[in-house]
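I have a structure I would like to understand better, so I am pasting it below and will then ask my questions one at a time.
With one protein chain withheld, the remaining protein chains of the complex are depicted in position.
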């Protein structure tokens, strides 16, 4: 079976040293790739915001089945063009997308899920979080031994979280300071699927050390392999599939003839 | 009980005569208001795109519990500022929103529901459509006598429709030419709720004449009356609700003290 | 406007003294009715398991718009006939149903939601629970001042909870001992709607004292007022709505003629 091509992207800016050095001197993308490469079915590459075209060029995306994105501080530095390329890859081609921590709040998350995608409560004192499995039938839970796993030091995000209603809710999290959160959720959008997962504040070595978080992200990447569903065969006016002798305007029915089989060409946006 | 304040908005441009004269010489907003005013619990006003501030000024929105929007041809003429005001009214204050026909594809629909909100199949030959009730437990179906109602002449919209998964699917439609569509759907977003309803191509006098369509829109307006749920009490850093003697960084816990009760001020965007 | 007829039902058995005396010497139904009667739009009656026909006779149900049920220990004492009457009232007539605490696990909950409706983790040490608002657009949150409210002493229920995916998730709860739970959820079933709400262990005076719990249950009862959607006009074979000259078996098409308008008669089960 062909390997799943995964690109792991994070901010990786020089100025991000301010925080990254604490737990991720080699940036967060490397830490995530570190455990993903343990799975033989995955072929993993790195990318980051300070690369050309924000590290999200069309060439890179065309070679990506699943894109894993971590961002927290520099949402605005992703160009509109780069965000647009990612959105199209998801909607049109079914590229899988993992949005980690506050990546949901960036341009790409808002474009795909709508503006309510922005929450906003946080606390960074380094408290305990506990991730509870809500839907154990989901392949994203594969191999988890228990109903829950702990994250000893985490940033708190709380409800009301402001995300659109998930198409599938997989995890909810308990926080030591008294909050609860829908922390793992899935949405279908166009030809693609999106998984949001809250854990991973940059000041704690969560991606390096937490086995539960590593398992979930690995599972998610495998589950997000693009489906090969139908490409919508037409946009715009389409021919009728049934005979309609009593249509009000036969000339328009005639006009639509043969407009069934037009498929979007490469570069055309079908949505 | 106080009346529900409804504003019905449509394009109403001089150049829209091209199509509007056929069935709606007095514009579509007037036709919709015509049947809404039969319900004594509603107080109905009109607005339109060619008015000041696109007919969506802050004053108008502040006096609106539920906004009914019809648009088809001039999505781009709604200014970014006007669209932003509507989005905030829905997310922050819970203003109800009815999006009719292709209003879903405009700036406001995309901002609230995400870019996958754009579908695109159509056929305008004047064929029969039949609206089937899927969820008869929903108040939007109140008073419908049968499981379905017919629209003798309608534009076809078809699947795959590209809308985000509805929070509640109320209607699906059958089209004479062979298509089917999720034609009536509800989404919760922030403090607000949104209802999309497909019927109402401008070349057919559907809003003037179709009792089923009139009943559904009337029901929707009443159902969309804003709930008075909690206003999120804080955005940004928040105080802990539980005692945490073992937090990693007590100074940050201290820093968050008292940050629980800040509510967004008028004009602040809480989402 | 007509009042909403509410029946509040609880176990109320003599042997239930074992637990009820602690916090509810007059049984739980009376405590719930106590705060519901403060709302002028509600007409509240009591019923209980030790009455005739398990307190769920057809006469009682026929006079009930919304049934509120609390049970914990005597699920099996509800007769199959009584459970069946409640299920039919929900599915056929749209009677609203509030299932409190472990009422979800009884015959009625299982019949309406399926066998996965049974969860099972608990702890009764009297710990703190905190109910968080997830969907503040929902009328069940009307009038809540904050995003959350506390219950000082509660029984813990935890995830994975085993409920079917909610049609709408309204609340999630945080527990002091480390668990989290989807604690307030809504399902549409047939003509009716169901609200499950976890709070209310019988050893703590929650329904007597907790303003948040009282507000939510009051809101739920009002929101669950039956919609007056269409009664399915037929079960069994039905006439075609379109002309089909090319049907394979014209004689069966003929046989179905006129079978469109049969509505279920009183006593017939349409589902």
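We just call them A, B and C in the order they show up, numbering each chain from 1.
Going forward, contacts are C-beta pairs under 8 Å (C-beta built on N, C-alpha and C of every residue); 3 or more make two chains touch, one makes a residue touch a chain.
As the structure is a computational prediction, the values presented were derived from the model and not from experiment.
S.K.: Among the options B:48, B:136, B:193 or B:222, which residue touches the chain absent from this view?
M.R.: That would be B:136, which touches the missing chain.
S.K.: Taking the full complex into account, find the residue in C:48, C:101, C:136 or C:189 that is in contact with the omitted chain.
M.R.: Answer from the full complex: C:189 touches the omitted chain.
S.K.: Using the touch definition from the top, which of C:43, C:127, C:150 or C:209 touches the missing chain?
M.R.: Considering the complete complex, C:127 is the one touching the chain left out.
S.K.: To test your reading of the contact rule: which positions on subunit A touch the chain that is missing from view?
M.R.: 1, 94, 130, 133, 135-139, 141-148, 167-168, 176, 188-193, 227-230, 232-233, 241-242
S.K.: If the missing chain were put back, which residues of subunit B would it touch?
M.R.: Residues 130, 132-136, 147-148, 158-161, 165, 168-169, 172-175, 178-180, 182 of subunit B touch the chain absent from view.
S.K.: What residues on subunit C make contact with the chain left out of this view?
M.R.: Touch set of subunit C with respect to the missing chain: 87, 91, 110-116, 118-127, 153, 156, 158, 160, 162, 164-165, 167, 176-179, 187-190, 230, 232, 234-242, 244, 247-250, 252-253, 256, 270-271.
By our rule, only the chains that are shown with their structure count from here on.
S.K.: Given the contact rule stated at the top, which pair of chains has the most C-beta pairs in contact?
M.R.: Result of the pairwise contact count: A-B comes out on top.
S.K.: Give a one-word verdict, same or different, on whether subunit A and subunit C use largely identical residue numbers at their interface, taking over half shared as same.
M.R.: Answer same: the two copies use largely identical residue numbers here.
S.K.: Among the residues of subunit C, which ones contact at least 2 other chains?
M.R.: Residues 130, 133, 135-136, 147-148, 168 of subunit C touch two or more partner chains.
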